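Mind having a look at this structure? Questions to follow.
The complex is shown incomplete by one protein chain, all other protein chains being positioned as in the whole.
Just so it is clear, A and B label the chains in written order, and each chain counts residues from 1 on its own.
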Amino acid sequence: METDELLINMGPVHPSTHGVLRFKLRMDGEIIKECTPVLGYLHRGTEKLGEMKTYLQFIPYTDRLDYVSAFPNNYVFVKAVEELAGIEVPLRAEYIRVITMELNRIVNHLVSIGSLLMDLGAATMIMWGFRERENALQLFEKLCGARMTFNYIKPGGVREDIPEGFIPQLNEFLKDMEKRIEDYEQLINSNEIFLMRMKNIGVISAQEAVNYGMTGPTLRGSGVDYDLRRYEPYSIYPDLDFKVCSRPEGDSYARYIVRIDEMKESLHILRQVVDTMPEGKIVSNPKYGIAPMTGTPSAVSTYFPRIFTPPAGEVYSRIEAPKGELGFYVVSDGTTKPYRVKIRSPSFCNLTAIPKMVVGLKIPDLIAAFGTIDVVLGDVDR
Amino acid sequence: MDPVTIDTTKIKTVKKKPVTALEKLEDTGLISTVLAAREREGLILFSTVDQIFNWARLSSLWPVTSGLACCAIEMMAVAMAHHDIARFGMEIFRASPRQADLMFVAGTVTKRMAPRVKQLYEMMPEPKWVIAVGSCASTGGPYHESYAVLKGVDLIIPVDVYIPGCPPRPEAWLYGVIQLREKIKNEGYGAKWGLNK
Partner (left out) sequence: MNPAEELKQKLPAAVVSTGMQLNKPMAVIKKEELLNAAKKVKEMGFDHLSVITGTDYNDHFEVVYNFFSYEKKQNLVLKVITDHDNPEVDSLTSLWKGADWLERETYDLVGIKFTGHPNLIRILLPDGWVGHPLRKDYDMNTEQFVTMGEGGEDVVSTDGGNLLRRK
């Protein structure tokens, strides 16, 4: 019998592509022969806008790159600017930043695991995930007034101090979350269908993962025990005690487990940070050093000049965002606007490996493998 | 034929707890001039075609899943348990535009996505409505100056309700939905086809 190859188009509007990604698939029967992702349906020209805005004006745009976890985006751009201009940051501000980033890591993994399971046909987890996410968002809202797009971390510190009642609410969230994660594990980890869908699917070896430039939980799921928080420490991470979670298998299941473990580690980190939180100023001024005035400022803009010019130079600054290594390459020419902003987004680089991972699998397995890579299209296309 | 006029002042309204299905229907307030034939205890219903149609349409708006950017995450939040869009009978997000009659344009419409959004809209059967969610879909929002972003989805498809915000809070989102229901309630039969003009 004569057989023919089949071309299948998936996306850009497809419920399982987490946004507007498109796959072109060449199929041999049910088996994927070749998979070509087509990107750019959400290309918003953020890098060009970076050249058109001042440093402070650009911070809101970083929120909208990886919109599921916006705090780390804020932070890494600000970190690059701070490194460029040599701005000191008060210790309390660093603590607040770490609280926000770790909370955001939990939120990110909740959304990622929830939508992964929804794609596999299990609707419970996304309901649960969004329930807990809502609690975390209430904390964010208390802190900075926004649910998703925060614009909170500013050069020299943070925009506002922790409001009253935040820490008790956070403690409650931590206590609650611990139980919830156990629930998730009970619900999912030993589910027969889930295991069959995830084990040995989308396998990528450690060597290949490194070669493809994968980072974050996807890399750690392949057994490379690497985390920028540990090995290129920034902020207050050197003082904190946490494990780097990794699994040797390199399949979808391993990546999922790494995410669950990371949530637990984030809870552990948050508990330490809350316990050792110092008092003090939350913002510094590039001219005068750490907060010269008394009292807690309500807005950085009153302390931090709106127009500010870092010295000419270039910097590549990177952190461990929930999705992997997030870096900003900023070139300053000594004017009020960046000369060039390049965003190294983890989703974009992790997605590179998808064509390799799915050859020989079926389409539902592509969904499973893709779900565990955890991309956000705003981060891929920028 | 003379039109039947009803002197509504003569009708005594006693507010009592709705028991029968018809009474419950009346109680929703969605069908305002519904008059049940009391003798037959709710078997005959007087209304206008407009109202019955509109009531049916607005009570089960099925949105098409067309999350484009950040606002789509809030769309998920609206659909989930906490904000629970199922209260409006619209929790069924359809993956196929053929089965949907409402489109949330939730996110930035880039130049490259624009023809796809338009095609998606054209594939939806009549009658259909569009809600532009967020400043991006309304005007281009923060990306107004970008080379790759369309400055408002109303450049390519007609929009019924705009919800401002970046992203709009779920409450704002629900308010927008209520506005759309208000709008549908007052539409004439065939308004979408321009028949009553």
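Quick notes on this one:
Everything that follows uses one rule, which is that a residue touches a chain if its C-beta (ideal position, glycine included) is under 8 Å from a C-beta of that chain, and two chains touch if they have at least 3 such contacts.
A quick note: this is a predicted structure, and the numbers were derived from the prediction, not measured.
Every shown chain that the unseen chain touches in the whole complex is listed here: A, B.
Between the chain not shown and the residues B:Ala86, B:Met123, B:Leu155 or B:Ile178, the one that touches is B:Leu155. Screening A:Asp119, A:Glu262 or A:Asp381 against the full complex identifies A:Asp381 as the residue touching the chain left out.
Against the chain not displayed here, chain B makes contact via residues 111-112, 114-116, 118-119, 145, 147-148, 154-158. For chain A, the residues touching the absent chain in the complete assembly are 9, 39-40, 43, 45, 47-48, 51, 83-84, 208, 210-214, 224, 226, 231-232, 313-316, 318, 325, 327, 329, 331, 339-340, 342, 344, 348-349, 351-353, 356, 381-382.
One rule holds for everything that comes next: only the chains that are shown with their structure count from here on.
A straight line joining the Cα centres of chain A and chain B is 34 Å long. Across the complex, chain A is touched by residues 65-70, 72-74, 76-77, 80-82, 93, 95, 107-108, 110, 112-113, 116, 120, 142-143, 145-149, 166-167, 169 of chain B. Within the complex, the chain A residues that touch chain B are 12-15, 19-20, 40-46, 48-49, 52, 60-61, 64, 67-68, 111, 115, 126-127, 130-131, 133-134, 137, 147-149, 377-378.
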